[in-house]
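All protein chains of the complex are present and in place, except for one that has been dropped.
Each chain gets a letter, A, B and C, in the order it is written, and its residues are counted from 1.
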Amino acid sequence: MLKLNGIFPPLPTAFDANENLAPSKMKLNIENLCKFDLSGFLILGSNGELVCLSEQEKVKVYETTREAIPSDKIMLAGTGGQSTRETIILTKAADKAGADAALVLNPFYYKGLMTKEALIYHYHAVADSSEIPVIIYNMPANSSLDMSQEIIAAIADHPNIIGLKDSGGNVTKMGDIKRMCKPDFQILAGSAGFLLPALSIGAVGGILALANIAPQHCLNIFHAFQEGDLEKARKIQLKVIPLNASITSKWGIPALKFVLDQIGMYGGPARKPVLPVNEEIKMQLGQMVKEFGLI
Amino acid sequence: MLKLNGIFPPLPTAFDANENLAPSKMKLNIENLCKFDLSGFLILGSNGELVCLSEQEKVKVYETTREAIPSDKIMLAGTGGQSTRETIILTKAADKAGADAALVLNPFYYKGLMTKEALIYHYHAVADSSEIPVIIYNMPANSSLDMSQEIIAAIADHPNIIGLKDSGGNVTKMGDIKRMCKPDFQILAGSAGFLLPALSIGAVGGILALANIAPQHCLNIFHAFQEGDLEKARKIQLKVIPLNASITSKWGIPALKFVLDQIGMYGGPARKPVLPVNEEIKMQLGQMVKEFGLI
Amino acid sequence: MLKLNGIFPPLPTAFDANENLAPSKMKLNIENLCKFDLSGFLILGSNGELVCLSEQEKVKVYETTREAIPSDKIMLAGTGGQSTRETIILTKAADKAGADAALVLNPFYYKGLMTKEALIYHYHAVADSSEIPVIIYNMPANSSLDMSQEIIAAIADHPNIIGLKDSGGNVTKMGDIKRMCKPDFQILAGSAGFLLPALSIGAVGGILALANIAPQHCLNIFHAFQEGDLEKARKIQLKVIPLNASITSKWGIPALKFVLDQIGMYGGPARKPVLPVNEEIKMQLGQMVKEFGLI
Partner (left out) sequence: MLKLNGIFPPLPTAFDANENLAPSKMKLNIENLCKFDLSGFLILGSNGELVCLSEQEKVKVYETTREAIPSDKIMLAGTGGQSTRETIILTKAADKAGADAALVLNPFYYKGLMTKEALIYHYHAVADSSEIPVIIYNMPANSSLDMSQEIIAAIADHPNIIGLKDSGGNVTKMGDIKRMCKPDFQILAGSAGFLLPALSIGAVGGILALANIAPQHCLNIFHAFQEGDLEKARKIQLKVIPLNASITSKWGIPALKFVLDQIGMYGGPARKPVLPVNEEIKMQLGQMVKEFGLI
């Protein structure tokens, strides 16, 4: 079974000044990040602006990033759409492009209709039709649909569904999922803000926006935890919370992309209507970049 | 300026048993509904499963429904996507296909980034680039992003933005929008559940799922209100609330499609993971169909 | 049966500079408001800071206001507490002081335990033990517990429960309640922001914070509606929305009390930690007072 231990950055999708895809820039970012002991990459997660790309663009991104990701690094590909049909098509395309697993965000637009039964149908249909394993993606801050532990455990009861990325940060729920699911079901923290608490109740790693700009900090938390040095893990964990918040819950993708530009990687614009960060935020981000020694 | 007075059904998108588009079935439904004094149709709203169609499918639906919609009936086309880029492309395609106006749901996935500034940017960029007028679509139950009156009024301050479909049902907010916007800004109720209260504070009509199956009831409320017969309007309004709830907030699209099949129109399946209504719900719907004399 | 038609101001509770009860000031305010064609008064609603008074203080307020309220004006008394026991005690005290009916806010602290069964138990136990009729009070903005139409209709099925004050503003729900309840069940709008839409679907009046400072505006909406002059009713309705918002959802009780002080009635302080409005808000309120000719 595919091992998901460790830290994965969810790679932002690169656009040029006209908001056209810039795959070569993503390759540069991947090369840069390959200097660190990361387990792999997530392509087209929420930070990858999945919902803002056409089907053709998504396939293009799967293909060009796989070329850049070394074969010893895991490639996870976001493939979730609002319909089962679209999700299956994208999952097959990701497989064909060489992804090692598909990360499937639940459909959420028709909230009232996303019953336990419908969600199980969806994930099992995708997992049945896919050669590569499927990872559940729960992202309530964006989807406004927080799947319960009961639903997640029922979905997880399928041989081709191997894990969960949980970005909600509810560690009681994560613990409950760990308890309810098969022993080798792998939980990944969806944000660096709660990496250590998630590890403490059994997560195997994280898919962390912060790992795009401060991969070593994330790895240090992970390794300190593994070595039983909780004091050290906690110290770094507390330290990274505000930087992590600034590129996620607080100012999001444009802040992440701005910092990437600052530290010699490629950030570029997000697709509109997401607007660039303003001057004041830039200054605050600039100061954090210095404090954290990211340049 | 395009007049939006009156009642518009938001047409469900028809799929065959394999979930492939079935445009001919939509034509039949349009013909059927043209027997009533409706002002026009909305194509690809939430009931039209907009978010479950590919770009090519959307264009196909715009084109084939326009062929079926008589030129004296208004065709509104849902064209909202998560990016400004996609929304502009779809709006141009709807225009080319012959739509009279575009109904634009706000982007909502990156909730934290959908500031007043970003939303104004989005709507004005779409309105600037479009030859057909734009109608704002606020649908918090699905998008989980309820645009405030301040934001809507700021967006509405553009010559090519002519109205609002509000499905939130907050009549205080509708009143405030009416007060804040240009005098000819046209508010449409987004659900038959609050048609009469919306008319009472200045809405000019409604885009109502219920108008697909009970168009005359909707028209009767509208006409009774216009004629000043509030007693009659209220009586019908109260009567339709539970039927309307059953095909919208309660059981949604599959219930609407089931009733369509029952009353001799085409319903067919929704795209998965939306599942068909179960037998018990079918029985309840069947009883309502009889009570309302829809067959 | 007690008729609740018309407009009721929910009287703020008066405190002196040390936050001690100032019943004589409430009497002055009542006298002032008796110049208008109001149906009566609500004592100790949310605007009356019910939750900030001790039991003894509540009884004192019931007694002293009843002395000031003429016998031809209805006195409604807020008596809802978190336990059935407390609510019964307060309802009896209100009755003894001469209140005509009790307005009972649902218990809400133990949200997860406030099942349909528990809420029916509560209201029926209170209604059974009370000589005066009971009015249900649904106030989700403060209680964060929005009782559904099914629950309200089940509660309303008791001979001593005669009406509902709904401050949620969901007019679809109000319509549904009107449809589901006994014909003489009386719905009162809980805010002037949606008075006209509520009347349009069958409300008999309103308990309106705005009626403390602009009673004639509220009465004009009500009378215009009753006379079938919807155009006039709508015009005033739209006009009052921002003033109403400023003393309710936006700046609340301290704004209401500030305006009372401005227009020659008694406002005084709210009990802390509710703080007085700041200078900027005072200026905005001052302008509205002038625009509306309240001085």
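The criterion applied here is as follows: a contact is a pair of C-beta atoms (placed from the backbone, for glycine too) under 8 Å apart; a residue touches a chain by one contact, two chains touch by 3 or more.
Small disclaimer: the values here were computed from a predicted structure and weren't measured.
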Among shown chains, those touching the left-out chain: A, C
Hidden-chain contact residue, picked from the options C:R179, C:H223 or C:R271: C:R271
Contact with the hidden chain (one of C:N5, C:S144, C:Q226 or C:Q287): C:S144
Residue of A:V59, A:A125 or A:I241 touching the missing chain in the full complex: A:I241
Hidden partner chain, touching residue among A:P12, A:G78, A:G175 or A:P254: A:G175
Chain not shown: contacting residue from C:I7, C:I43 or C:M114: C:M114
Contact footprint on chain C, counting only the chain that is left out: 19, 46, 51-52, 54-55, 81-86, 107, 109-115, 117-119, 121-122, 125, 141-144, 249-250, 252-254, 271-275
For chain A, the residues touching the chain missing from this view: 169-172, 175-176, 178-179, 191, 193-194, 196-202, 228, 230, 233-234, 237-239, 241-242, 245
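The rule is simple: only the chains that are shown with their structure count from here on.
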For chain B and chain C, chains touching each: none
When chain A is superposed on chain B by its C-alpha atoms, the rotation angle in degrees, nearest 5: 180
Centroid distance [mean C-alpha coordinates] between chain B and chain A, Å: 34
Residues within chain B bordering two or more other chains: none
